[in-house]
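Supplied in structure tokens, the structure appears directly below.
Moving on to chain A:
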Amino acid sequence: ERGSDGHVNIIYWQAPSILNPYLSSGTKDIESASLVIEPLGRYDPNGALVPYLAEEIPTVANGGVSEDLKSITWKIKSGLVWSDGTPVTATDAKFTADYCMHPEGGCAQLAKFEGVESVEVIDDLTVKVNFSEAKPNPYGPFMGGQSPIIQAAQFADCLGAKAPECTDANFNPIGTGPFVVDEFKTNDVISLSANPNYRDAAKPAFATVTFKGGGDATAAGRAVLETGEFDYAWNLQLAPDVLAKMAEGGKGTPIAAFGSLVERLEMNMTNPSPDLDADTRATVAAPHPFLSDINVRKALSMAIDRNLLVEIGYGQAGRPTCNLVPGPAVYASDNTDCLTQDIAGANALLDEAGWVKGADGVRAKDGVRISILYQTSTNAVRQDFQALIKQWWSEIGVETELRNLNASVFFGGDPGSPDTFQKFYADVEMYANNFDGTDPQAYLSMYRCGNEPKPSSQWQGENINRFCDPAYDALIDELGQTSDLEKRYELSKKMNDMLTKDSFTILPLVDRGRVSAHANSLGGVILNTWDSELWNIADWHRVN
Partner candidate 1 sequence: MLDGDARGAIASIENLRVEFQTKDGPVVGVEDVSFQVNPGETVCIVGESGSGKSVSSLSLMRLVEFGGGKIAGGRLLFDRREGGETDIAKTEQGLMRTIRGNEIGMIFQEPMTALNPVFTVGRQLTEGLRLHKKMSKDAAEARALELLRQVRIPEPERRLKQYPHELSGGMRQRVVIAMAMACEPRLLIADEPTTALDVTIQAEILALMDRLKRETGTAVMFITHDMAVVAQMADRVVVMFRGNKVEEGTVKEIFENPTHDYTKALLAAVPKLGDMTGTDIPSPMKLFGQDDQKIEPIPGTDEPILEVKNLITRFPVQGGLLRRTVANVHAVEDLSFTVNKGQTLSLVGESGCGKSTAGRSLLRLVEPQSGHVMFDGKDVMALNAREMHAARQDMQMIFQDPFASLNPQMKLMDQVAEPMRNYGTHTGDEMRARVEMLFDRVELPRAFMNRYPHELSGGQRQRIAIARALALNPKLIVSDEAVSALDVSVQAQVLNLMMELQAELGISFVFISHDMAVVERVSHHVGVMYLGRIVELGPRRAVFEDPQHPYTQALMKAVPIADPNQRKSEKDLNFKPIPSPIHPVGYEAGPSEYKEVSPGHKVLISDSGY
Partner candidate 2 sequence: MTDTTNTEPTKPHRSQWADVWDQLKAHKGAMAGGVIFIVIVLGVFIGPWLWPYDATFIDIRARNQGPSFAHPFGTDQLGRDTLARMMAGGQTSIAVGLTAMLLALSLGSFVGITAGFFKRLDGPLMRLTDLFLALPILPLLLVMMLLFRDPLSSAVGPERGIFILIVIAIGITSWMPTARIVRGDVLALKEREFILAARSIGTSNSNMIKRHILPNVLSPIMVSATLGIANAIITESALSFLGLGFPPDFPTWGRLLNDATQYLQDYPERVFWPGLAISLTVLSVNYLGDGLRDALDPRIRGR
């Protein structure tokens, strides 16, 4: 029964700064907003699509998606009302799209609306999204936590440049979700209570929620697992043994789930030498002196013990992987060759390829020494990885210089800074990336020839490794035209293999999952990495 279970405490060690996901792309903001505003459909823990505000998920099969893949039509459940009691209509959906697509709004989720030509209101409860070209994956708009429906009436005056000024609306959006905001303290805490107009009269079980932000992962973990002050803690990025020790506290349970986030080593196929002039340095004009040799890349991969990395850095929250696309399961290639470390094999491979050890123990060929500059962002686990990998590489005669960079610079994308991951002024770099939703098409399309960051594009571009293979580009094109799912799985796996086990351009290390924890007295928690973790909070309840 609604409200019968009293109060629940949730802690996110990153504090939500706003409840409007269109103005912020932070996970904390998207997930906290998911308590209040909802999309038409969500992904479930398996990555499958489930309708929320929509009657059903539109597909080609049920006619919701047009045959030419150029439009999708959503039908909203009838009888839905906002928490203020007014009905939810197709106009709200269209308004949501207009809101995000407004040229001056700086919408953080604009990528979701990519390729959208127009949004039409067909009738009160039907909305149609038209794409400018065929879109095999039309589930961008209104799908998932990043693209919830906002109320047109509330945000009517907040379009474009005025969006940030609507503080009241941004902090207290009217929604359809199980809870409504009572008080929002920026970057601190949100107090919520059950939505009296929620569509399921029996839910949510909790009458009130405190959503606390701030502190660090250790404190969050402690609060749930050891002291029981909180019922749910998000994303416990802790050293495995620390987490294990906390779990002994007996107040709660850590839970883990995996998505598509992969910690990887990226090989630079171009020469980052500072001796080159600015226009050729780290561009395709200058191939890398030794990493362009596949044997070297392969040996580097073989020298790594991914199991140990997981054990040390992630524990429950990670698993070793050789795939760039580790999930959903249907997309994951059965590629496990790299999981066993083989130092001897790596040495043999390099010997064979003519890289011989010099007096200093470093391999060289034709005067080129394998001396690697290995960069990543500043982060304790990453530095542990660096230290371990450096040691393994030294065992195969590779010299490594480690470098770590402030995350806000490394990921900042400032074309003026030499330290961005796009510029890649290093031989190897390590970071994690994932794709949005469950479809890897856009993700795999990043590695197209010509999509590499370069001076002429202000160092924008997603093909970080400067990988270039016409065969791969052909597969990208093919994938763009295929709507048959089986075929899509096939193509994706092939592309994944080309980047990893065939060319060793990308050395995936760890499939990073998410560890969260809930109190033993909290029931109904199902961890979901494809959408907001709080996707089913309406089902949460107390157990004894």
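General observations
Going forward, a residue touches a chain if its C-beta (ideal position, glycine included) is under 8 Å from a C-beta of that chain, and two chains touch if they have at least 3 such contacts; residues count from 1.
On the choice of candidates, all candidates are chains of the complex that A comes from, given by their letters.
Since this is a predicted model, take the numbers as computed values, not measurements.
Note on this complex: chain A touches candidate 2; the remaining options among 1 or 2 do not touch it here. Contacts from chain A toward candidate 2 in the complex involve residues 218, 238-239, 241-242, 245, 274, 308, 312, 378-380, 383-384, 386-388, 391, 402-404, 406, 409, 417-419.
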